[in-house]
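Input: a single structure, listed below in structure tokens.
Note that one protein chain of the assembly has been removed; the remaining protein chains are unaltered in position.
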Amino acid sequence: MPSPRYWREVPSRYRLEAARCLGCGKVAFPARRVCPHCRGERWENTALSQQGKIITATVVRVAPAEFTMEAPYAVAVVETPEGARLMAQVADCDPATVQPGMEVSLEFRLLRQEGHGGILCYGHKAVPAG
Amino acid sequence: MPSPRYWREVPSRYRLEAARCLGCGKVAFPARRVCPHCRGERWENTALSQQGKIITATVVRVAPAEFTMEAPYAVAVVETPEGARLMAQVADCDPATVQPGMEVSLEFRLLRQEGHGGILCYGHKAVPAG
Amino acid sequence: MRDVAIVAAGMTPFGELWHASLRDLCVEAAMEALKNAKTDQVDALFVGNMSGGQFVGQEHLGPLFADQLGMSGVAAMRVESACASGGTALRAAFAEIASGLSETALVVGVEKMTDATDVTEILATAADQENEVYHGITFPGLYALIARAHMQAYGTTEEDLSWVSVKNHKQGALNPKAQFRREVTVEEVMSSSMVSDPLRLLHCSPVSDGAAAVLLCPLKEAKKYTDRPVKILASGLATDSMALADRRELASLDAVERSARKAYKMAGMGPQNMQVAEVHDCFAIAEICCVEALGLVEKGKAGSAARTGYTALGGCIPVNTSGGLKSKGHPVGATGVAQAIEIFEQLREEAGERQVEGARIGLTQNMGGSGASSVVHIFQKV
Partner (left out) sequence: MRDVAIVAAGMTPFGELWHASLRDLCVEAAMEALKNAKTDQVDALFVGNMSGGQFVGQEHLGPLFADQLGMSGVAAMRVESACASGGTALRAAFAEIASGLSETALVVGVEKMTDATDVTEILATAADQENEVYHGITFPGLYALIARAHMQAYGTTEEDLSWVSVKNHKQGALNPKAQFRREVTVEEVMSSSMVSDPLRLLHCSPVSDGAAAVLLCPLKEAKKYTDRPVKILASGLATDSMALADRRELASLDAVERSARKAYKMAGMGPQNMQVAEVHDCFAIAEICCVEALGLVEKGKAGSAARTGYTALGGCIPVNTSGGLKSKGHPVGATGVAQAIEIFEQLREEAGERQVEGARIGLTQNMGGSGASSVVHIFQKV
């Protein structure tokens, strides 16, 4: 059974749920209580569109133990049209081709398995758009 | 292969090696660089005699994961004739009978196995004397 | 050295807070403190936390929490001294304000324990890993060894231990933030399951989540934030041997005595001046040893203090009016800050049903591991 720690993150990881600050308009992802821009605490819910543009990227060749089987893989900071930024792996392409400016879609995928016979960790990966 | 962390402790765990302060006579176990009594740094090697007296004891009933199979077991602070004190399990008797004042011998034993298929951890356990 | 005051406090309930993450807990307590002070600016953040790294895989809590509080940029650090992390973070923040390095400092003590599966093993990393934990000892086990020594030296009984739990549960039942808001009888305590002889389940503080926050500033600026500041008269921090086997006297806690001596000297006071105290009752025997080391009860006589009501609400020196770690809960890094909040509220006459009438001077004592570190603060109504 997924632990509380895992299901607390489900809204952001499964559904890309974010929040827009009613004070300054900043979109925070994941949602948080205090706006990092204006310190406001009033928000409206919003979901990120499942697309974005790569701001910066790398290829992880020496990976953490749980990701060793997948290395090398690309990881990028992606900006969505709402102005939110998030970290994601970039899949379905040669990692070396992942560059700033690249348009991507965000797709729900299995990320890894936690521990021996542990829980499956899901989230969004970026894939080259169109 | 035992890790450096393990073999660094071998002299005290396998051989009860201690040190006697040349400044004040205090016997430190395990050996250490600075005397906690007089701050001296000159020592002579000594080994603890494999016997002692229980100063205080308890029975651990809710055990750490690696010791679960052995619970309940007695743990005591033992004082050797040299005046050194050390912590040790008390074995080969009903744990509930372990009391302050009890005379014990210190015997080299397997303490536990570390991790899954990991290294075997040895050290001394106290057993009722005579 | 500038005089320093606490001007506001905030605290989550303590308990098994499944819904809240480590960062959620911090934000909830800290925002309550900031709102109470009607400010959203601080110069520095001090985080008291024993082991975010082991409990939830997160170190570097200073910048993480500053960020989550919308105050990225401020000075921030985490302070650790095992279960005394909260009180030690308060000490570091006190130095920061007293020195003039900052004008406001937020102290947040926090621990998220229920996300971890191996709490016993993690807590044991506060003891000597090579010479104690290696042999299979646990934290209840270490305090059980101390309890046996105290029984041996002074005739303290299992019933004496049990009365500490009875007293603290009775007081905690009056605390809306407490994890266990119910009274227990001495029979219930003495028939609860044995954890490590002679300590039973109801002699032990629970596994808890929680956070507590206080805001500090120079005393002369305190009226900006509140009309009832509480002055920190003194801070005493001290240590003892890490391993129990290296202590000559197992029935007393020298770090506590040393930290108290430093604090009394700094305050120009003694135990007889204290009117209310929060002490570190992680296990029932700890409260007994601590009130003796603090000089609140004569050495060797504290066994009966809870039973006779000497240390109870209404007694000569009420100890752990909050319910203590036993009833209020013990999210380890949060505990020292929560203790300061109880005294803050007592000296502001905000403690409701738990109020010690006319209290003007109070003390907190927060301890790490099996007593290898201890920190004492003395507070005064202004």
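To keep things simple, chains are lettered A, B and C as they appear, and every chain counts its residues starting from 1.
Here, contacts are C-beta pairs under 8 Å (C-beta built on N, C-alpha and C of every residue); 3 or more make two chains touch, one makes a residue touch a chain.
None of these values were measured; they are calculated from a predicted model.
Student: In the intact complex, which of the depicted chains does the undisplayed chain touch?
Tutor: A, B, C
Student: Which residue, C:Ala98, C:Ala153, C:Ala173 or C:Met190, contacts the hidden chain when the whole complex is considered?
Tutor: C:Ala98
Student: Looking at C:Thr39, C:Gln152, C:Ser241 or C:Asn273, which makes contact with the chain not pictured?
Tutor: Selected residue, touching the omitted chain: C:Ser241.
Student: Which of these touches the unseen chain: C:Met50, C:Ala178, C:Val207 or C:Cys289?
Tutor: C:Met50
Student: Which subunit B residues would touch the chain omitted from the figure, given the whole complex?
Tutor: On the side of subunit B, residues 3-5, 8, 32-39, 41 touch the unshown chain.
Student: Spell out the interface residues on subunit C facing the chain that's missing from view.
Tutor: Residues in contact with the chain left out: 1-2, 21, 44, 50-54, 56-64, 66-67, 72-82, 88, 91-92, 94-96, 98-101, 122, 125-130, 133, 235, 237-243, 246, 254-255, 258, 262, 368-369, 372-373.
Student: Considering the whole complex, not just the chains shown, which residues of subunit A touch the missing one?
Tutor: Missing-chain contacts on subunit A: residues 9, 13, 30, 36, 55-67, 70, 73, 75-77, 85-89, 96, 100, 111-112, 121, 123.
The definition used in the following text is that only the chains that are shown with their structure count from here on.
Student: Take the average of all CA coordinates in subunit B, do the same for subunit C, and state the distance between these two points in whole angstrom.
Tutor: 32
Student: For subunit C, jot down the residues that touch at least 2 other chains.
Tutor: In subunit C, no residue touches two or more other chains.
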